[in-house]
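Missing here is one protein chain; the remaining ones are kept as they sit in the complex.
Chains: A, B and C, in written order; residue numbering restarts at 1 for each.
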């Protein structure tokens, strides 16, 4: 009885922490997002000298509150998962650990300044919440169109970088150190600043020839921005049209059981459950057992 | 007789002020737009020290003219509408009041400087005129495509902000206070300046590593601008295609009375009448009575 | 005989100068483009102090050569056209006159500095050559898609300007004169600089609140650039699809005489002839007589 109870207790925690399909799981995710954002705000405010001077005590307490809550969450994550070691050495496991530890280290050792790097890692925890984005039903189509145009965008970026190196070297030879183009890497950096139409203006061509070449670089940059936009635009339109056709096909076959099954397979997304045994996620929404280890899932 | 007369007088004013379908209503809206823009120009010019010195008297008189005209309009709005309180506490009612009051306050109290804030609120009155845009027949399709891509744009902006926070923190650690990256919020601000390709240049990376990371941020920004453009582009094309199909369908069924009725319902837009009784707007163009309170509308 | 000869001589000149369909007409247009560009280069170089000092004599002679050639062209244009007054007071007639006169004025009066304005008007003559662009077969579709999205782009620009005025006023109140936001017009100017992602950086927010609001402005600007792009993109795709369908339809009906007639009407563009009598252009390619005054055209 006790073991079953304990098991139930553990599996309940697992459900809350690792899944986002149940009300309590959703609530947990939203709360976690709030605390992550709060912890990021704390790191930010602490870096502002004037704020830190005034509210140092409050920030310090807030930091400890966040640290303790993150510690509890970390311990619960380890307890509730079947294979704790696998979690601990997973990407998010390491991030969770590193974003919890800084305050303890600062307590033991002096010089917390260097630990700001570690605390900034908390930002990466935000990506854990991105599974929430799935419920917005939007990111998938977006992701698909970006993935579909991945190779083309890579080829495009390669062309941008090669152009930048060539024009950067030319500008270094034309303008020289006297006008701020100290060396080729800096010239290439300036060239990318110009090509992407950012244009800081900390370095700017001074010679007539340099300004003439810059004109070419700018118009090139202004023109080629059309390329990735055109690609994503077309790919997105394609995937969007496909999604519409699928929806339509479903509407026309709603009294056909087989078609409806297809419906479940193609239209309904994978859910956010993590297997309590092996930690694998992305199960199909109607799965009863983990597709990897066969362990019974919460329905 | 007198009441009917009075009622007619009131309803005439209502028609002029609140509707944009009659010639007099249109004229009123255009005149109002001119006066709103004039009042904005006055606020602007008064803020220019050199102009204010020279033409202070003229600006002061102009300001009073605008204030008095706005006051008359405000009073007429209250008189001609059936439920004055509902209007007075509506969004535009409050804006109308606040954009009229500053000069009276400045007359009673000294120190009109602080009142510039109130007078700037007049700008919001411009949106009242946006109902004119409906006659351009353009804003609806535009609005539809933006609304259709709302969620996707939100997801995109979330990604932009998370990236900015991460890169901002990294730049703070790399460049430090010595190079203008005083604290993390400022670093994040700089990162958004760079990612959106604005590039003021008041803060710019000085270290080689910082410039290298900046290169990534800029290319990222240059690349991801393709995403919202692609989305709006595809959504707009979709809604545009739908509109075309609807138009075509109407053309093919012009000798069918029922279809023609559909025509009126889908193609003819809602008009700009406000019910003189309850103030509800967006009535169908062939409505005889308010769809909410049944009050007779002007045809 | 003499009158006929004279007429032939005149009509020959008319053909060369006003039309671009004959080899000699094309040659004239290309030569004219070269001389216009040369005259622009002269105006440009003269404004560069170091070049003007060195090569003043050459520039002066070049300027006189251009002026005399333009004078001859202007006289020939008046002689060869049937209604000289109509030409002289047309847009291009005035431009032609104004771009020829400066050197004569400088010869009579001293102080040619003020005449640079007049000489710069020569640039507008370039648009005369744009009729050449028709032969590239590209500008029409482009023009169509811009015209089709004209109203929508106007609504969009109105929204951009209203947003800039609102945000500009807010930034003036937040940052104030101390940080370079001297007055509301300058603030609005800065706001447009930021919203369009130009970002000169001569004015930049200094307060934390100002930088926070700037973040919103930039992301707004980064986002709404998607709107005109999406519009033009969709309109262009539509007009491009329509053009393709028309081409296809023509290919499928090549043995049908009526359809082929349609072919001539829709696919063959209007030509660049100007009527030697009334000066009207844009005649259909197979016109024998001016569609306006019935005067015989050169075939």
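FYI, a contact is a pair of C-beta atoms (placed from the backbone, for glycine too) under 8 Å apart; a residue touches a chain by one contact, two chains touch by 3 or more.
Worth saying up front: this structure is predicted, and the values here are computed from it rather than measured.
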TODO: From the touch rule at the top of the page, work out which displayed chains the omitted chain touches.
DONE: A, B, C
- [ ] Give the residue, chosen from A:49, A:68, A:85 or A:155, that touches the chain omitted from the document.
- [x] A:155
TODO: Considering the whole complex rather than only what is displayed, give the residues of subunit C touching the chain that is not shown.
DONE: 40, 43-45, 47-49, 116-117, 120, 123-124, 126-127, 133, 136-139, 141-142, 145-146, 153, 157, 160-161, 185-186, 189, 192-193, 195-202, 225, 228-229, 231-237, 240, 244
- [ ] Using the touch rule from the top, list residues of subunit A that touch the missing partner.
- [x] 151-152, 154-156, 158, 162, 165-166, 169-170, 172-173, 182-185, 188, 194, 197-201, 204, 208, 211-212, 214-215, 218-219, 221-223, 225-227, 229-231, 233-235, 237-238
Open item on the list: Contact with the hidden chain only, please: which subunit B residues?
Closed with: 48, 197-201, 208, 229, 233
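In this section, only the chains that are shown with their structure count from here on.
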Open item on the list: Which option, A-B or A-C, should count as the same interface as B-C once over half of the contact pairs match?
Closed with: A-B
Task: Classification of the subunit A:subunit B interface as same or different, half of numbers criterion - done: different
TODO: Express in whole angstrom the distance between the two chain centres, defined as the mean CA positions of subunit A and subunit C.
DONE: 47
Task: Touching two or more other chains - residue numbers and ranges from subunit B - done: 185, 197-201, 225, 229, 231, 233-235, 237
